[in-house]
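Structure below; questions to follow.
A single protein chain has been omitted; all remaining protein chains appear in their positions.
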Amino acid sequence: MIELSQIKKAFNQGQPNEYWALNGIDLRLEAGKVTAFRGPSGSGKTTLLTLVGCLSRPTSGRVRFKGQDISGLPERFLTEIRRQSFGFIFQQFNLIKGLTAIENVILPGFPSGRPRAELMAAAEQILEQLKLSHRRMAKVEWLSGGEQQRVAIARALINNPEVIIADEPTANLDTALSREFMAILEGFTADGKTVLLTSHDPLVVESNAVHRVIGMRDGCLVDA
Amino acid sequence: MNVWLEKQRHLIDFTLASLARRKTKNIGLLLAYTVLVFVLASLALFTQALRSEASFVLAGSPEVILQRMVAGRHDLIPPGYIEKIGRIRGVQKQEGRLWGYYYDPVVNANYTFMARPADEVATGSIMVGATLARARGLAAGNVISFRSYSGKLFAFKVAAVLSPDSELLSADLVLLSEADFRAFFEYPAGHYTDIALSVANPQEVRKVAEKLSASLPDSRPILREEVLRTYQSVFDWREGIMLTVLAGAILAFAILSWEKASGLSAEEKREIGILKAIGWETSDVIRMKMWEGLLISLTAFLLGFIAAYVHVFYFGAAVFEPVLKGWAVLYPRFALVPTVDGLQIATLFFFTVFPYTAAVLVPIWRAAITDPDSVMRA
Partner (left out) sequence: MRRPSTLAFVLLALLGLIFVLIFAHSWRLTATEQSRLQANRALVTQLGLTDLALFSESRYTRHPSQADLHSALQDHPGAFDHFPTGSLLSPPAHLTATHERLAGKTTSSD
């Protein structure tokens, strides 16, 4: 479903602090499976996720999504694909402070012009599945870490994307909440969604919910 | 179309929720902006209405007033002067006017005394303007004394108080008989203050003025059109106080806009990054900010203008009264006829709404076009 050919990504190109985050990645990712990327910090895991999820473009190489080359698309189309097909869960959650949980959840649906009632209904349903209904009117800065993460997950799901991308999802959670997260992941697979995630956490990487683990080091894949 | 509308509503929802996070600051901003519009709109409305009223009522002014000049200063009309005018064609009526100023030490006010024919005011009686009457506590039937410049005390009976509706014209008037006027001011017999001439045909007025200057070289004709023009330039933006107020308002507005345009905080930049990361396009972010600017400036404009209208036409521009009164003691109570000059208001609208909206958009331009990738790295 997702193909990467000869992906290279550099930062600050041409300047003295030029840094190559990815040094030629060739990869094929299957649909409907949970794939985990592991590796030390600086290995390029997060960069890889951003490229796959249309948040940035490769310096060279091609990314194909469902057969379509997306690395060369103009911003408008890239954004549309990102909105429709990918849902992001950031390590820092990146929720908008000052807004309530449910307001945060419906945000990704705004550009599509879907009626507010429809968005609210979808959001309430997702929040209920994540057992967060009772907190939907709370401002996000007042939520606990676990609750914030669930809001972040809900937000990623509002547009019903095919691919969920999560960056270090359990980094800010205790064991109990981490296990809960893995259970949610299994729910995604049951729904036929593809999941990509990065993690240091053995609890995640060695979990049964994860179908494939890919190692990375210094911007290259490592056979693990 | 509906999708587009719904999307704009979403953007507005977000921008309002965003503004509500800092309620005090944003309400303060809105208030400051509204006050600015209020002052400017009040000035514009008041000026327009006053000029409009002046044009209408002063259209009844004499066509030509002839003054006599001695060494560049206004001097009295000597006896025989009026006859010298002779029969200039076009002049229907010419009459000497008697009027002057009187300083009343009781209330430190200046009055304008005018002599009127016997059928209007009898000797021993006076008619006073309503403002004056209020200041001295006068009503019809009261007696009031004035001390003339020679030290003598003159007592007059108030026959009538002029209509309060005419205060703008008659605030400080004291109308008395010619005999009383001459006695009070010890005005030399046969002399007049100036001459009022009526000319039937408006096209003829300038010609008449020319002829007058020719036959009476020490005279200065003042035409009605000049009288009217004097009041068209009242509160002109080039005048001292007006310029100061306008400059102050413009400066305040510039500061307001500058504060907005001077860049985003790290928090704001991060939020724009988040919006883009979750699927908002650059154009969505920009449009959302544009709504913010438009909503605030539109609300401020409407509120400020409505408040200004009420202020000027229902409260008599009370805020400006101290300025307009200056050092005078008598200030007429008057209600202006509500007039709105569409062009002035449109100008005010464009100069308040668009610069502010632009100022809101400027700083987010750069943030809006950056890659959302940086959010991941935060």
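Here the chain labels run A and B in written order, and each chain numbers its own residues starting at 1.
By definition in this document, a contact is a pair of C-beta atoms (placed from the backbone, for glycine too) under 8 Å apart; a residue touches a chain by one contact, two chains touch by 3 or more.
In this text the structure is predicted, and so the values were computed from the model without any measurement.
Visitor: For the chain left off this view, which of B:62, B:293 or B:372 is in contact with it?
Guide: Counting the whole complex, the residue in contact with the absent chain is B:62.
Visitor: If I consider the whole complex, including the chain that's not displayed, which of B:113, B:184, B:280 or B:305 touches that chain?
Guide: B:305
Visitor: Pick from B:26, B:142 or B:213: which residue touches the chain that isn't shown?
Guide: Once the missing chain is taken into account, the touching residue is B:213.
Visitor: Touching the left-out chain: which of B:196, B:264 or B:319?
Guide: Of these options, the touching residue for the absent chain is B:196.
Visitor: Of the residues in chain B, which ones touch the absent chain?
Guide: 9, 12-13, 16-17, 20, 53-54, 56-62, 65, 67, 69, 72-74, 95, 97, 101, 109-112, 114, 116, 129, 131, 162-163, 165-173, 175, 194, 196, 206, 209-210, 213-214, 217-220, 222-223, 226-227, 229-231, 233-236, 238-242, 295, 298-299, 302-303, 305-306, 309, 323-332, 337-340, 342
FYI, only the chains that are shown with their structure count from here on.
Visitor: Hey, which residues of chain A end up touching chain B in the complex?
Guide: That would be residues 46, 49-50, 55-56, 75-76, 79, 82-83, 88, 90, 92, 94-99, 103, 107-116, 155, 159, 167 of chain A.
Visitor: If you look only at chain B, which of its residues touch chain A in the complex?
Guide: That would be residues 2-7, 9-11, 13-14, 17-18, 20-21, 270-271, 274-282, 284, 371-373, 375-378 of chain B.
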